[in-house]
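Reviewing the structure listed below.
As you look at this complex, bear in mind that one protein chain is not there, while each of the others sits in place.
Up next is chain A:
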Amino acid sequence: MFFTYLRRELRHRRRQTAVVAIGMAVAVALVMVVNSVSTGVSDAQDDVLDSVYGIGTDITVTQTGAPGDRAPGRFEVGAEDGEVGEDGSRAFAQNNVAVERGTASFDDDALTTVAQIDDVAATTGTLTLSSTTFSGEVPDTAALPEGADAGERGPGQGQGAAGGPDGAGGSAFSLDTFSVTGVDPGSDAVGPLTTVSLVDGRALGTDDSAAGDDGTPATVTVLDATYAASADLAVGDTVTVGDEDLEVIGTVGSTTGDGVATGSDAYVTLPLAQSLADLDGQLTDVYVQADSATAIDAVAEDISAALPEVTVSTQSDLASSVTGSLASASDLVSTLGLWLSVVVLVAAVGIAILLTVSGVTRRTRELGTLKALGWPGRRVVGQVAGESLVQGLLGGAVGLVLGLVAIAVVNALGITLSGTTGGFAIGGQERTGGGPGTGAAGGGPGAGAAGGGSGAGEAASGPFGNAVDQAAGAVDVVLHAPVSPTVVAIAIGIAVLGGLLAGIVGGARAARLRPAEALRSVA
């Protein structure tokens, strides 16, 4: 009788059942999508962190430098520099390599100190550099108007040399920035190498650290495959870093996902990086793995105590340092997504409660009659609550399908999120230095410019934009929103709870009805 009556009642008020079920379905689907996408974004963040810091890195040790410290990008193009072309113009290229702006190197004693701390499972040290190549062509300085001396420019002032009035004999500069990370090839338990796999050629070996007769490192490099493709480089080519021409011996990709860039554009042996940047015995990053997750905070504190100068970041600090569209997505999901779900959920449950209560009021005589027939109160309440519960479950079932479809759509869209980590200073952060229209005016140090014959502002976006794109080591990750048992459980849970809540409120109404109501309001 319970199910017969329930089925009849719900079929009788189809429209109300549909409204409640659809409301619940939308809420369930929305919560599922938000939950799933939020997991996807969080996974993507992990991927970014993994590809930048490597798998298993619990703590990183860095040191911040004063702004402007060791600023790369001071280029001095003297009047005698470069090769003089037939028309008297000079082509030149200068390369500067130094630690990233805002970071400072520190003595590699720190690595030893950290390794000796309790509960430290593994450590490795790297030296991350930024290599900037400034190249261009200037017209014959003798032909230029007074005051347009191309020499002695301020640091990074990429102000384009003025071209001739008609644009003829104009100059063009381009700026190419990429990151170079000095790694210890023998230490791949923790750190950036843990998520790097060989794509082409060979990897850096321990031999490369001291290849020469006098123990000097081999002048070889391994490039990130994504960077190599964008810079049109392949195994066997050479890249110039500082004063050295390095042979490309291999390319690598990230193990965290297809098409995911690795943490650095180029990798060299640590000794080579130190010699290139004139930073013997110096590191910029120490990667630390703790014995267990519970030991992380204690280890971080011990490191801070032993090395007061450095910045110690744990995995959760690092997660919050991820910027870029990934961070925006994360914010969007955690704020808008959350609030939207809450609002829709409250509305859906509210509608269910409202309609259940109004249904009980409308059925006063009917439910009173059942009580007059001797139906126990809980049997009447159970009937009303059962109806709401089934409405909720119907909505839950529809919502589950709707949610799964929506998640499938999100995944099919193949949304690419880009994550950049602060502090670790992947190239491309300097993008703030200028954009279309500001390049010619000279951005901060390192900002490039193109002037000359073409319209200054617009032309700047050409080579400048390319330079930034190439330098941008931001890690791209395709969003994958997973369907976990949790997501399904949440959907069913919401449907059951929403239905129960409406049923309890409606049931409480029904419970208060007296049997004598059966005699009232005779139609």
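Keep this in mind: contacts are C-beta pairs under 8 Å (C-beta built on N, C-alpha and C of every residue); 3 or more make two chains touch, one makes a residue touch a chain; residues count from 1.
Methods note: contacts and distances are computed from a predicted model.
According to its UniProt record, the chain left out of view corresponds to "Putative ABC transport system ATP-binding protein" among "Putative ABC transport system ATP-binding protein", "Calcineurin-like phosphoesterase family protein", "Acetolactate synthase" or "ABC transporter permease subunit". From the set A:65, A:205, A:350 or A:377, the residue in touch with the chain omitted from the display is A:377, counting the whole complex.
Although one chain is hidden here, its contacts on chain A can still be listed: residues 1, 4-5, 8-9, 11-12, 365-366, 369-377, 379, 514-516, 518-519, 522-523.
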